[in-house]
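All protein chains of the complex are present and in place, except for one that has been dropped.
As written, the chain order gives the labels A, B and C, with residue 1 at the start of each chain.
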Amino acid sequence: MSSSTATHSAATTLLARYRAVRKATTQLCAPLSPEDLMVQSCPEASPVKWHLAHTTWFFETFVLREHVGAYKPFHPDFHWLFNSYYNSLGDMPEKKLRASFSRPSLDVILAYRAYVDAAIDRFLQQPVVSGAIQRITLGLHHEQQHQELIATDIKHALFTNPLHPAYMDTATGKKNDVIAPPLDWSRFSPGLTEVGFTPSPAANDVFAFDNETPRHSVYIAPFALANRLVTCAEYLAFIDQNGYTRPELWLSEGWTALHSENWQAPLYWQRDSETKSGWCIYTLHGFQPLEDLSETPVCHLSFFEADAYARWAGYRLPTEFEWEYAATHSVPAAGTEANLLESGNLHPTPASHASGLQQLYGDVWEWTQSGYTGYPGYKPLPGALGEYNGKFMSSQVVLRGGSCVTPATHIRPTYRNFFTPGTRWQFSGLRLAKDVIR
Amino acid sequence: MSSSTATHSAATTLLARYRAVRKATTQLCAPLSPEDLMVQSCPEASPVKWHLAHTTWFFETFVLREHVGAYKPFHPDFHWLFNSYYNSLGDMPEKKLRASFSRPSLDVILAYRAYVDAAIDRFLQQPVVSGAIQRITLGLHHEQQHQELIATDIKHALFTNPLHPAYMDTATGKKNDVIAPPLDWSRFSPGLTEVGFTPSPAANDVFAFDNETPRHSVYIAPFALANRLVTCAEYLAFIDQNGYTRPELWLSEGWTALHSENWQAPLYWQRDSETKSGWCIYTLHGFQPLEDLSETPVCHLSFFEADAYARWAGYRLPTEFEWEYAATHSVPAAGTEANLLESGNLHPTPASHASGLQQLYGDVWEWTQSGYTGYPGYKPLPGALGEYNGKFMSSQVVLRGGSCVTPATHIRPTYRNFFTPGTRWQFSGLRLAKDVIR
Amino acid sequence: MSSSTATHSAATTLLARYRAVRKATTQLCAPLSPEDLMVQSCPEASPVKWHLAHTTWFFETFVLREHVGAYKPFHPDFHWLFNSYYNSLGDMPEKKLRASFSRPSLDVILAYRAYVDAAIDRFLQQPVVSGAIQRITLGLHHEQQHQELIATDIKHALFTNPLHPAYMDTATGKKNDVIAPPLDWSRFSPGLTEVGFTPSPAANDVFAFDNETPRHSVYIAPFALANRLVTCAEYLAFIDQNGYTRPELWLSEGWTALHSENWQAPLYWQRDSETKSGWCIYTLHGFQPLEDLSETPVCHLSFFEADAYARWAGYRLPTEFEWEYAATHSVPAAGTEANLLESGNLHPTPASHASGLQQLYGDVWEWTQSGYTGYPGYKPLPGALGEYNGKFMSSQVVLRGGSCVTPATHIRPTYRNFFTPGTRWQFSGLRLAKDVIR
Partner (left out) sequence: MSSSTATHSAATTLLARYRAVRKATTQLCAPLSPEDLMVQSCPEASPVKWHLAHTTWFFETFVLREHVGAYKPFHPDFHWLFNSYYNSLGDMPEKKLRASFSRPSLDVILAYRAYVDAAIDRFLQQPVVSGAIQRITLGLHHEQQHQELIATDIKHALFTNPLHPAYMDTATGKKNDVIAPPLDWSRFSPGLTEVGFTPSPAANDVFAFDNETPRHSVYIAPFALANRLVTCAEYLAFIDQNGYTRPELWLSEGWTALHSENWQAPLYWQRDSETKSGWCIYTLHGFQPLEDLSETPVCHLSFFEADAYARWAGYRLPTEFEWEYAATHSVPAAGTEANLLESGNLHPTPASHASGLQQLYGDVWEWTQSGYTGYPGYKPLPGALGEYNGKFMSSQVVLRGGSCVTPATHIRPTYRNFFTPGTRWQFSGLRLAKDVIR
C-alpha cells in the first residue's frame, strides 16, 4: 500500500464517522417543518434547507467530483446553486436569494443527501488515497460547523416569527438548579510558549483547520483567568448600573453600533413586566423568565458588549493565546462535563462548584481581544479550499472554546472561531481576565 | 323585513359567489408547494401563504367579529398577526417579517380558511342585514385583489429563484398566432361628462370601491385613443433606438430610477444570445423567446417607462378620465373577449383585427397620466375600512382596465388601480393617446 | 421692423428690469460672508454662491451664447460647471458636490456676474429679436426663483449651524401686533370655468411658465375657502391633541415619513422650556418664542402635515383649480397688502380683520391636493428649456400663492409651484377648504 493510500480500516472508521455526522444533521431538523427550513431571518443566517444542501455539495464538489472518476453529479445546476462563497469555483447566487429557493423542494434536497451519501459509502468501502481521507474529514468538520449554524439560524428564525414558537417545548438539561460559584482566578506564569496545532496521532487528534497552523512561539505575560463564565445575573447588574448609557465603557465603534441598532440588552432578552426580574429570555425552548436563567452564562453578546462589561467590571478580555495557554496548561475542573450539542441542553448551563477552570469548552463561545489574522508562516489550503478560512482575515475577532450547540468532536484547544465584533446571533459570551503584576 | 335586512335569496346568491371566489383562490395555489408559498422576493410582494391567511382574516375581522354575536375566533393571535395595514385595529407585524411565518403552518392556515368559510356559510343560511351583505361583498372583491397579487407575487418569487421554474409548464392560451393590427385611433369629442361609479342595480353592477365615488362632472378636451395596447415588438424598437439612454425622453424621477435600478428593458426581459431576437421573457410558463411574444402587449413596465415610450413615439398617456370616457362611450370591438384570469392564459395575448377599441379590459393594467387623489366630495368608508383606499392618495398613479390575472367579475369602467410610478412587478403596460386639435 | 424684433423701448424697459432683479439678488447676500455662501445643509439646498453663479450661467447659456454672435464666454468650464439639471446640454457635477466649490472664489463669481451683466447691458442697448426678449424675461423669472431659494437655503444653513445665528438681527415687519380674525368661509358656486394663463398685454401681464398653459376648461364643484391661512396657534392645538401620534389622520406615506424623520412639529420648531408656550421657532431673525408668533401663519409644513391638519380640523386642502378660481373670482380683502419679499419681513405675518379672502399671495406657499401634471395639450418649451418644468411632472404636489420670500413681480393667479410631498424647507403652509352641499 502506498503511503498515500489509506488502509481499509481507516476508510471504514471514517465511514462510520461519516454516517454518524450526517445523521446528526438531519436529526437536528426533526422538530422542523419544510416551511421552517425556508426561513432566513437575518443577513448572517441561511435557511436550514440550504445548509442541508450546501453541506452535501461540499462532499460532491471536493470529494466525489475530484476522486471518483465516473461520478455523475446529482443535478447539473447544483454545483453553482449551492456554492456558498468559493469564487474560485465560479459565480454563485447572492446570499440573500437563498430564501427564494422553494425549489429544489425539501424532498429533492433529501434525495440529494441520500445520493451523495450512497456515493461516499461506496467510495469508502475500499482503500482510498489519503488526500480523499483528508477531504472527507474536512467535509465532516464543515458539516459540524453547519450543524451549529442550523441551531443558531433556526433560533433566530423562530424568534423573528411574531409568535415566537419554541424549537423544542421542553428543556432537556439542568438550568438554575445550582448557584454559580463565586468569581475566582487562576494565575498563569509568564514565558515563551508555543501555540497552534500539531497533529498528534497518538491522541487521535489529527484534524485542525489551516488557520490553527503553523504552531509557533509566543511570549505570554503573567495573567489570571476567571474560573467560570460571566452569568446573566452579573450581566444584569451591568445593565442596571447604566452599562448601556455610559460611553466611557464602550469602544467607539461599539457605541455607534449600540445606537444604530438600539441595543439595550443582549440579543433575545426582552423586558417583561410579568416576570419577577422584569426580563425574559428567548431560548430554543421558548421564552423563559430571566430569574430561571440567572446563574447560566450570559450569551448572544457582541464583542463590544463583552468588552464593555469587562471594562465596567474592572477587568479585560483574554487574548486568544492566553486562553489557549490556560486551556493547555491547567487541569480541568474535576467531575464536570462540557455542555456541548450532544448534551441536548441547547442553552448554557451554570458552572459547578468544582475547583479550577470550568466551562472552557461548550456553553458559549468566549470573545477574546485578539483580531483574527494568520499565524506566522500561515499557508491556506491549495485551490478553492484556500478560501475556507484565509480570506476572512480582516476586521474579525477570535472566539474560543465552543458553545452549547458545538458538536463534541468539533472543538479543541487550538480551535479559532471568528466573527465581526458586532455579531450577536451566535451563542457568544465572555470569561474575564486580568493582568498580574510581577 | 326591514330595509336593512337582505332577503334570503340575496344571502343565498352571495353564498354561491362566496364559495366560488374562495375556491378560486386555493385553486391558484394548486401548482405550488408549501415551500413556494413561503417566498417573499421583493418589498411589494407577500408570501402566498400570507395572502391565504389575510383574506380569511378580512372576513373574520369585518364580518364575523362584527356581525356574529357568539363568534369565537379561530386563534387569538391571528387578529393582529394577519392584519396588513389597518392602524385603527392596532399594531401589526412589519411587512418584511411575513417571510418568517413558517408557523402557523400551511395546514393551520387551510384549517383557518375552512373554519371561517363554515362560519360564513352558516351566517348566510339565513337573512342578514344589508351591512353584512356589503361587508362580505367587499371581502370578496378584496379576495379577488389578492388573487391577482398571488399571481404577480408568485411570478416574481419563481423568477427570483436562480433556477427560474415555471408556475405552469404549458401555456394554455393563444400567443403569437395572430399579428397585431396596425396602430389606429378612436377620436372623442369634447364635452362636460360624468365619471365615477353610480350603482345600477338593473345591471347587477352594484359594487364599487369608495375611491370610485362620488360620480362627478369633468370636462374632457378632444382626444384620440389608440385602438390597442403597445406591443413587445414596438417596445423593442424603443430599446433598440436607445430609449433607455436618452434623458430627454424621461421624467427626472424616472431617469434617476433607471440608473439606480439599472433598467435596460421591462422587468422579466433578459438578453439571451440563443434566441433569434436576442431576448427572452420570463412568464408564468417559464422563459420564452421574445420572437414568440412580439405581438403581445408589452408588460411589467413602470409608469416612467410607459411615459418615456409614449414621448418617444410622439404621443402621450391618456388621463384616467379620458380612458373612462372612452370605455363608456364606445362600442366594444366585435367578437373579442377580454383576456382575464379565467381565460387561463396568465399572460397578455395579441389584439385581434376587429375594428374599434380592443383590449380595454384584461391583458395589462394601463398606466394613465393621472395622479391618484380623491374625487370631489370623496368620503372614505367609516372605521378601519376607511384605510382601505384613502390613505394611499399621494405619490401614486392611476391604472385602468385590469390585466390577464384580474378576475372577470372584479373589473369595471370606473375601477381605479394605483401604484407608485416606479412599480414594475404588476402586469402593467400602456395604450397611447393624443390631443386632437379642434 | 419685423414682428420678431422688439422695439428699442421694449429693450430699454427690459434692461431696467434686468438691472433691478440682478441687483436684488446680490442685495440678499449683503448680510452674508463668503463662508456663509459656501454652506449646503440639506439635499434640497445649494450654496448661495452657487445660486449667484447659476443664475448668471442661465443668461450666458440661453441668451448670450445663442443671440450674441461674437460672445466670448467668461470661463470655458463654467458652461458645464454651473449647469443645474439640463441633460440636453451635457453632463454636470453632482448636486452634492456644489459644497466643494471653494474655487471659483466669490470674487470670481462676482466678476462673472459683472461680465455677463455688462454683456446683457450692451445687448439691450439696441433693438433685439423677440425671442431674446422672451429668454431674458424667462431668465429674470428664473433669477427670482433663485432669490427665493437663497432665502430658504440660507435659512436652513444658518439653522443647521449649532450656534443658530440670525440672517438679520432685527425683524423689520409686524408680527403679533394683531390677532388673526376668526376662521370664516368664502363660498363659490359650481360651474365650468377656464384656468391657466393667457397673455394679456393690456395688463402688462405677459409672462408665465410653460406649465401654466394652455388655458383650458375645468368643471368646479361648489366649495368654500377659508378667509385666511392656518395659524401657529391653531397648529399648536393639533400638536397638543396628539396630531403627530394618531395614524388615522395621516396618509400612509406621510405616516412613514413622520417616523423615519421623527417629525413632532413643523421644521424649525423646537421645544424650549424657557418660553411660556414651551416652544420656540427659528426665523431668519433668529429664534423667537412661539407665543410671539402664534397669530402668524404656520409654515415649513410638508404636504403630509398640511393634509393631516386639515383632516383633523374636519376640512380638506383645496385643489389647485379651486384656489385659482377663488383668486380670480373674488374681490381682494380691502386695505391689505401681500407680505412678499419686498416687505422685508422675511416671515409670515398675521391676517388683518378686513373682510374677504386674505393672504392669497405671499406669507406661505399653500399646499393644494393636486398632483403636478401637464395641462391638456401641454407643450414644454423647445430645446433644453423644455427641461425647466416638464420633467418634474411625477410625484410632486402643486402649491399656490407665493410666500414671504417670493418677489412681488414673480407671483400671479396661475403660478404653479411644486415640491415632493415631504418637503419642509420651503415657507409652506395651508388654507382650509370644504365641500358645499348643494
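Annotations for the structure displayed:
Assume a contact is a pair of C-beta atoms (placed from the backbone, for glycine too) under 8 Å apart; a residue touches a chain by one contact, two chains touch by 3 or more.
Quantities reported herein were computed from a predicted structural model and do not represent experimental measurements.
Among the chains on display, the ones the left-out chain touches in the entire complex are A, C.
In the complete complex, the hidden chain is touched by one of A:88, A:125 or A:264, namely A:88. Annotation: of C:14, C:106, C:150 or C:430, C:106 touches the absent chain (contact as defined above). When the omitted chain is restored, the residue from A:251, A:354 or A:408 that touches it is A:251.
Of the listed positions C:7, C:88 or C:161, the one in contact with the omitted chain in the full complex is C:161. Residues of subunit C in touch with the missing chain: 33-41, 49, 77, 81, 93, 97, 99-106, 157-158, 160-163, 165.
Mapped onto subunit A, the footprint of the missing chain covers residues 85, 87-88, 192, 216-219, 221, 223, 247-248, 250-255, 303-304, 307, 319, 369-371, 373-374, 376-377, 386-387, 391-395, 397, 420-421, 435.
Definition applied: only the chains that are shown with their structure count from here on.
Geometrically, the chain at the heart of the complex, using CA-atom means, is B.
Subunit A and subunit C have CA centres that are 60 Å apart.
With centres set at the average Cα position, the gap from subunit B to subunit C is 38 Å. Those residues of subunit A in touch with two or more other chains do not exist in this structure.
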